[in-house]
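Questions regarding the structure given below will be posed in turn.
Every protein chain except one is present and positioned as in the full complex.
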Amino acid sequence: MSTNKLKIVNDPVYGLISIDNELIFDIIEHPLFQRQRRIKQLGLSYLVHPGAMHTRFQHALGATHLMQDALSVLGRKGFYISEEDRESAMIAILLHDLGHGPFSHTLENSFFHDVSHERISEEFMKIIDRDHNGKLAGGIKVFNDTHPQRLLHKLVSSQLDMDRLDYLNRDSFFTGVSDGVIGSARIIQMLSCHDDEPVIEAKGIYSIEKFLIARRLMYWQVYLHKTVVAAEEMLKLIMLRAKELMMKGGKELFASPALKFFLSNNITENELHTEYDGITPLQHFAELDDSDIVSAIKVWSHCDDYVLSQLCKRLIDRKLFKIEVSGNEIPDSRVQEIKDEMLRRNVVPAEYVDWFVIKGALYNKAYSRNHNDAIKVIQKDGTINEVAAASDMSNVFALSKTVKKSFVCYIQLPQTL
Amino acid sequence: MSTNKLKIVNDPVYGLISIDNELIFDIIEHPLFQRQRRIKQLGLSYLVHPGAMHTRFQHALGATHLMQDALSVLGRKGFYISEEDRESAMIAILLHDLGHGPFSHTLENSFFHDVSHERISEEFMKIIDRDHNGKLAGGIKVFNDTHPQRLLHKLVSSQLDMDRLDYLNRDSFFTGVSDGVIGSARIIQMLSCHDDEPVIEAKGIYSIEKFLIARRLMYWQVYLHKTVVAAEEMLKLIMLRAKELMMKGGKELFASPALKFFLSNNITENELHTEYDGITPLQHFAELDDSDIVSAIKVWSHCDDYVLSQLCKRLIDRKLFKIEVSGNEIPDSRVQEIKDEMLRRNVVPAEYVDWFVIKGALYNKAYSRNHNDAIKVIQKDGTINEVAAASDMSNVFALSKTVKKSFVCYIQLPQTL
Amino acid sequence: MSTNKLKIVNDPVYGLISIDNELIFDIIEHPLFQRQRRIKQLGLSYLVHPGAMHTRFQHALGATHLMQDALSVLGRKGFYISEEDRESAMIAILLHDLGHGPFSHTLENSFFHDVSHERISEEFMKIIDRDHNGKLAGGIKVFNDTHPQRLLHKLVSSQLDMDRLDYLNRDSFFTGVSDGVIGSARIIQMLSCHDDEPVIEAKGIYSIEKFLIARRLMYWQVYLHKTVVAAEEMLKLIMLRAKELMMKGGKELFASPALKFFLSNNITENELHTEYDGITPLQHFAELDDSDIVSAIKVWSHCDDYVLSQLCKRLIDRKLFKIEVSGNEIPDSRVQEIKDEMLRRNVVPAEYVDWFVIKGALYNKAYSRNHNDAIKVIQKDGTINEVAAASDMSNVFALSKTVKKSFVCYIQLPQTL
Partner (left out) sequence: MSTNKLKIVNDPVYGLISIDNELIFDIIEHPLFQRQRRIKQLGLSYLVHPGAMHTRFQHALGATHLMQDALSVLGRKGFYISEEDRESAMIAILLHDLGHGPFSHTLENSFFHDVSHERISEEFMKIIDRDHNGKLAGGIKVFNDTHPQRLLHKLVSSQLDMDRLDYLNRDSFFTGVSDGVIGSARIIQMLSCHDDEPVIEAKGIYSIEKFLIARRLMYWQVYLHKTVVAAEEMLKLIMLRAKELMMKGGKELFASPALKFFLSNNITENELHTEYDGITPLQHFAELDDSDIVSAIKVWSHCDDYVLSQLCKRLIDRKLFKIEVSGNEIPDSRVQEIKDEMLRRNVVPAEYVDWFVIKGALYNKAYSRNHNDAIKVIQKDGTINEVAAASDMSNVFALSKTVKKSFVCYIQLPQTL
């Protein structure tokens, strides 16, 4: 019965969230959606911000809640969205991150070869769609931008989408980094529509400035926090080494069957549905979550491979790599210097030194002025401006610059270098 | 250097938490403490309250933060606590839950035979103590109530301890159940001391009423939430069945080595330090966390044992047992009726029916007036009363009654009975 | 144009409040409604809780916001409320406190003789109604309980009305007394209707317990805070003395014309519309707000009447009366003892001693089980119980007891007695 289906979810971020659409509620009950309860939104960030244990499941519900609000504001302002299209938009935002695997972005390239999480999201949506007799068709169209009302896709995926509004709110809430808090309620109240695209009313421009600066700050303080970056590099190395040992070395490592499958095979996009012993890579991927990785790493920390056991033991015990970050390119000579010192002090055997010093780069761009995706402001007289141009100052313009930083991280030496 | 050690932790509940004691900071870095990052505070509650992903690690830091505040309030009120004793109290509260294993209370009896988590906490403390050359001795005394200043133990473990203040705050924060929010800051400001015991100043009595009622509500709305109870019963059955299959059936189930050890052995208190193939049960336990259980359950959901695979599949996909809760004892006839219906409809094979219908009881007692542990109020003139007696109403007295509820939970039938 | 009228108000308590009804918006713009911006919700409470500067204006908007939510929850649960009745309910809650004068309850009897603020509210509503061509007729019916759908009146005025939900939230928010925080969002989600009365769904019963206890605590910690009671007694004495001086003594005191009118006349209910020099008492009352009283008191603190100047000076400078509160009746002998001491020490001239010692009583009843107004709970099977009976313990029953305290307050003596 339908009243039975009126559900309220306690969300620490927004308070009580009502889900009043029966199909949405049924989708939430699908195992592929429930799986997101076991995938943390921010991967290893909890090693720096202990509160960051929140999951993709919570983010998906939160973004859907904001979508509900945004569509109702647009409706009250006279932009007609049919009940069916509303449902499609909600499905699309609800499922937009469905394809994320264990530790989300960090391991995005560790399981498949060149398959984006968006691609997996769409595949998973199709499975749920099949289980609901095609009722998700509209939602899939909104997701992959083939729906005639482009506004809806833009609310799911653009520089001012419900995804970003929710994740900035949510990630700052759970990390406790108050600098990331944005005025999402006000931004949504200021939403309007022009040429089938979301735009912001002029008096909302300051909230957009705040939103962009918050995004910039969250990148440096959370997403690209240097200690988290070091931990993520370690995790990527662990997966690389485990795969190398299993595929090249023929070594048998402890792993759940799904994890073992990916450690033993290189799967590309066109093999997603190929059966291996009766199971497709997609089915294996649906079984994976953070727990498989953590559970395996603990066991591997006792294995007899020097590289793997060292990396695992240190990650589990939070003896993370030391990291140096610089606004300038870190020269190869500095990397060599670190390696030399490691060898001089016998920190690691010479043959493995490359596993313990990693160089990389971080990019932070708060806002792209790219025409297709720029955030647009509508004046009272209907004029449309791009937000950097509409501001009374050049600070938004400044935010469209990409800031690049270079880093090198390496196993901690007994004494600092 | 010491400034390097001045650490600030972002805590979503209290804001920034400063840790200014170097030993405390070192203990936090110990692997046995870091392990708590991988054990959720509220076990399976996240299946009902999606935000309840917070960990024992966060709770330990939060309770320590409150201890710091409580000791400084007491100090300002003239109750002298030496720097050494302060450190001891902080160690004790920091480590009070160290002995919890995967899914905390739910599986407290699934790994060891008759060993409380407090006992394990003390064993783990001794390990850390050894690693720090005996510096935790005072903390251990506070924890096991052998410290001469009994006040300190009471702040760690009593009806008005920092443990409860933190977990009510924290659990209500992360579940989003605002009814559990308590005025911990005010309660701490009202703390005083009498006969080496914490007491509350008279004008704080209303905050205590609120605290007790909040505790009562959190039990029904969170800790004993009926859906969570059903999930926990399933988890306990899963562990029981897995152990039965491995020990009696000689079946080989997927499990991490540590989990496998406990599924294959019944360990009692005096075997904690016995070596099995060179590893003690305590060492195995230190390797275990939530991830081992979750990862195994997913694999077991595909195994060929009817009972285990059914229970696992349903728990993972959140197709939880239906539960009936009643203020009166549920009669055996009702249990039999459910079983008959299950058999009539062929929901489960007759031989396994007992695995799919479970009867049990829930107890909720917000406050115990037991003399040793009763909360005491100090009037301006120095008179001491027990809080229920000090209140201007009988509502606190009412809260000292134990409320018992009976439940039966069972696999969902195709149509409700 | 109507979009122009879509207004959003920033409310610190609930965030952004949308007002989407044009008539409601017009009423808000009426001078009689704007007047509420100048009347503090909690009178003199700001002398104890400095944040308590919030006004009747904010409370009226907040309660209207909650009414909007409550009606929409009831609508989704199938209880039909026509658009017209919805507007009437919103008008009634918006204007329910319109008749409050300066310092609200404290001076409720200082201006008129035996006229309740509800009576004035209704008179003021009729004025606004006239200015809007009778469009408030339905709202007035809801307010004075002559509307056929009694549910609506109960949402405006009963033990579980939007008034209480808002004021508990708001007063605890602005005083910073967190013990008063209630789960209004959850209570509203649990609202249902039975026999044209609001009822609470069974699973909301704990939130009601919390709501009642919060109310009890707010009475002792805020509304009946002993220091506030002392200040209020002083304010009442000031008005009494000023009136006595002007009416009996023929003394000319500084006062705004409206205040002067009430200090010089005893107005009863049937003179509300009588013209005095062309102005009715109601018109004079509409001109009054907190500022007239504060501004006059400052001037009076320099006047040559001993009693008035002393009381005024002390209230303005926050040298408040000392107060003794007791659960037992304070005997007259204690009052006499205080007076004797005052005289012995020449604190005040003998003839005025009665102006500086006041005895009184405080009553706190969190909940009335009176049949007409009791809070009712609806079980899943449709059974209706009164909430104290429905609870699994007797604590709610306890809350229905009236707690009486006796107090005596008096001018501070150079040294405490």
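As written, the chains take the letters A, B and C, and residue 1 is the first residue of each chain.
By our rule, a residue touches a chain if its C-beta (ideal position, glycine included) is under 8 Å from a C-beta of that chain, and two chains touch if they have at least 3 such contacts.
Note that the structure is a prediction, hence the values are computed from the model and not measured.
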item: Touching partners, among the displayed chains, of the absent chain; value: A, B, C
item: Contact partner of the left-out chain, one of C:K77, C:R150, C:K251 or C:K298; value: C:K298
item: Which of C:V9, C:L272, C:V353 or C:L413 contacts the chain that the document leaves out; value: C:V9
item: Residue, one of C:F174, C:W220, C:F397 or C:Y410, that touches the chain absent here; value: C:F174
item: Residue of C:F25, C:Y46 or C:Y352 touching the missing chain in the full complex; value: C:Y46
item: Residue numbers in chain A that touch the chain omitted from display; value: 178-179, 181, 183, 185-186, 206-207, 209-210, 213-214, 216-217, 220-221, 327, 392-395, 397-399, 401, 403, 405
item: Residues from chain C at the interface with the omitted partner, ascending; value: 9-12, 15-16, 29, 31, 34, 37-38, 40, 46-47, 49-51, 53-55, 57-58, 61, 173-178, 254, 256-258, 287, 289-292, 294-296, 298-299, 316-318
item: Interface residues of chain B (partner: the chain not displayed); value: 3, 6, 8, 15-16, 18, 20, 76-78, 185-186, 189
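Simple rule for what comes next: only the chains that are shown with their structure count from here on.
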item: Most distant chain from chain A by Cα centroid; value: C
item: Core chain by centroid distance, with centroids computed from Cα atoms only; value: B
item: Averaged-CA centre spacing for the pair chain B and chain A, given as whole angstrom; value: 31
item: Gap in Å, rounded to a whole number, between the CA centres of chain C and chain A; value: 50
item: Where chain B and chain C are represented by their mean Cα positions, the distance between them in whole Å; value: 44
item: Residue numbers of chain C (touch at least two other chains); value: 185-186
